[in-house]
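Only one protein chain is missing; all other protein chains are in place.
Chain IDs A and B follow the sequence of writing; residue 1 opens each chain.
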Amino acid sequence: MPRGYAGKFLEIDLSKEQIKDITITESVLQAYLGGRGLATKILWDRLGDSWAKVDPLGPNNMFLALTGPMTAIYPGARICCSGKSPLSNGTVGSTASTEFAAELKMAGYDGVIVTGKANRPVYILVTDEGGEIRSASHLWGKLGEDTIRILNKEVTEELTKRKPNIGLWREPGMIYIGPAGENRVRNAAVMTKICHAAGYGGYGAVMGSKNLKAIVAKGRSKLPEVDAPEAVKLLWKEVHRHLIAENGFRRMGTGYAGYSVGADTSSEPIRNWQEEWHDERRFGGPSFETRYWVKKLWSDFNCTTSCMKLSCIKTGRWKGDITDMPDYELQAYCGTNLGIFDAGDNIHISTVIDNLGHSGINGPNTMGFAAELYQRGILTKKDLGFELKWGDAAAFEKLAWLIAKREGIGDILAEGTFRAATKISKMKGVDVAPYAVHVKGIEIGAHGTRSDADYTHDISYAANVQGGDHTSVAVDGYSELSSAVFTDSAVICNFCFFWVPRALVFDFAKAVTGFPITMESWKKENGPRIVALQRALLLLGGPDITWTPIEDDENPPRFYEPLPSGPHKGKTTSRDQVKQKRQVYFETLGWDERGVPKKETLEKLGLNDLEPAMKELRK
Amino acid sequence: MKINIRVFGDLVSTLGRRQTVELDEGATILSLTNRLAEKAGLKRQGYLGNHKVNGDELAVLVNGRNIRLLNGLETILHEGDEVVFLPPAAGG
Partner (left out) sequence: MWPEASRIRIFMPFPGLEVPHLCAQCDDYPCIKSCPVEALSKDQATSAVLVNREKCISCGKCVTACPGQIPFLHPKDNKATICDLCGGDPECVKVCTEASYNALALVQEKPTVDRKLFAKPPIEVAKDLAVNLFGEKGEKVI
């Protein structure tokens, strides 16, 4: 049996209320590992035949929460959520840091696979005894903080009742949705630990469409055995040594970047990306650190880096808000993108977004889009019910609630930026697509391409199988295939990966699994195989939208407008560069000039069963 | 011949963001990186600062193609080629 794995997956059909344990063959695990890779493979195997017809928000979609063999053993335990994305109609490997991943493995499971739809709100409980479906009627409508509080109490009480003598039960791990997911807001997140989110892909909406409020896990068994225990011990110490030396990053997390990405690399979204530069010095890291950070080295299971910070607002207007830092993405999206440059206001919007279960990136992207339409007089006070001015935190809070509940204008904006733009264009008789910043329906992360000074460039998003996902950008079709594609499948945290010599990480992977894992094999085989599958599913798309190759392998119109301000004023993304790099990217991956995987490539990667569908796409 | 260089990440401080380098016909990536290293006062052959040029981490692209898929350090350059140095980076 392959090492690092608990040995089985939990499969639950919520329509039939059927629960079973399943195993996956070793050859599949060796090729796809877990997380993103394995989820994509399972989705292709089970739904590939009818992919274009599967409604991501219907009962036929699957929701997967998978770990990988390195999860909880290598620093930075994460869970990877996937399914058919309600945004891109493809797949995303969407991860979040959480003890849930460790508890799942301790309960004896490598992942949970959910199909069908429950006829009333439920949550799934996973213990050493297996999986069960429990009522969540009392939880439906609850915000994140309350969901955790209630489930912690309820589950420990229940487990104590079942096994009364054994001592105190530790709290379970859990992933859950907020009102946004419940109401199938298309870009809603899967939440955990109040402020961690599997944000990209809209999988919170998928859970909501299944009436699935949460998945809770509590196990008391060992973590899985590894192939070479002495080697893993030594390698863990080496990895730890590298991570704990990152003093700068550990102290600041990504939450000092709210100022510098705007001021230095000029790639931060300001007011719906109308600008990407700001010099609001009061928005610097210290404004957060001294007043709001109550815990400065905060982490999740088996994490050395501990770059998270716990923030709390103790006085004033937003008293009682609890969230993390915020991290850079939410400083940008719940801050500068909404014209907010006050630390307290930024923390407040982050808290509201987290509690409602919006994705901190995708949700405020749509809110910024709405605010620009208001700025331009396309959406009016009458449409919104109130004024939506840049920088008005109370107004954006109001909007976040409307979207989460699909009330008023919220019902349209809940469709995500891309689909909302289509609806509003029709509604108003004005083309508002130029103001929508997304790629293939997935709203873009807070790193722009126009300055060319950040790590994101021409095809980073345009060619990315995960659209606007900034954590897994397209580079050259080779070098990046052993980065996010790997970490999302081994399921470990990127911030326990970046500063570690790659050879060490891959030796660790080998020592855990016993698989012949190398960086080169991931760049040449495993990575390309996963990405080819993702590309295929992305192009098959449907049912509401199918992307047009080349035409939709593009940046949003805004990314071709010259930057209006800052040290990179006048610069913009080069269409020629995009065209040229895209061709090279497709070629390197063995895809044709429209980015459809070629027959030889599919043969080489053992994906022959994709050929009939790809043949159709080549016409 | 003229080769256009673009640099990103932590190499910017040593190499600057953009430059044009004059090289002899038939020059390779190795000759380019040696020239850049020399100009910047870096000593190690085949390295740019801490980054091994033909190693696992730094991505070196010639007109968008990774040199690891071409001829590594022996990849021959041509007039007007664009060479990009991408240290590993990503966001959060």
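In this section, contacts are C-beta pairs under 8 Å (C-beta built on N, C-alpha and C of every residue); 3 or more make two chains touch, one makes a residue touch a chain.
If you're wondering where the values come from, they're calculated on a predicted model, not measured in any experiment.
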Review point. Looking at the whole complex, which visible chains does the left-out chain touch?
Key: A
Practice item. Using the touch definition up top, pick the residue from A:Tyr32, A:Tyr203, A:Trp277 or A:Trp298 that touches the left-out chain. Key: A:Trp298
Review point. Per the definition of touch given earlier, which of A:Lys8, A:Arg46 or A:His240 contacts the omitted chain?
Key: A:His240
Check your understanding: Which residue from A:Glu11, A:Glu99, A:Asp476 or A:Asp507 sits in contact with the chain not drawn here?
Key -> A:Glu99
Practice item. Would you indicate which residue among A:Ile73, A:Leu159, A:Ala217 or A:Ala393 is in contact with the undisplayed chain? Key: A:Ile73
Check your understanding: Among the options A:Ile133, A:Leu223 or A:Leu617, which residue touches the chain absent from this view?
Key -> A:Leu223
Review point. Which parts of subunit A are in contact with the chain that was left out?
Key: 72-73, 99, 102, 106, 145, 148-149, 152, 164-168, 170-171, 193-195, 219-223, 240, 244, 294-295, 298, 304, 310, 312, 314-315, 319-320, 322
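Convention: only the chains that are shown with their structure count from here on.
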Review point. In their shared complex, at which residues does subunit A touch subunit B?
Key: 254, 327-329, 445-447, 452-456, 470-473, 475-480, 482-484, 494-495, 498, 501-503, 519, 523, 580-581, 583-585, 588
**Study point:** Residue numbers on subunit B that touch subunit A, as the complex places them
**Key:** 6, 8-9, 17, 56-57, 59, 61, 63-66, 68-69, 86, 88-92
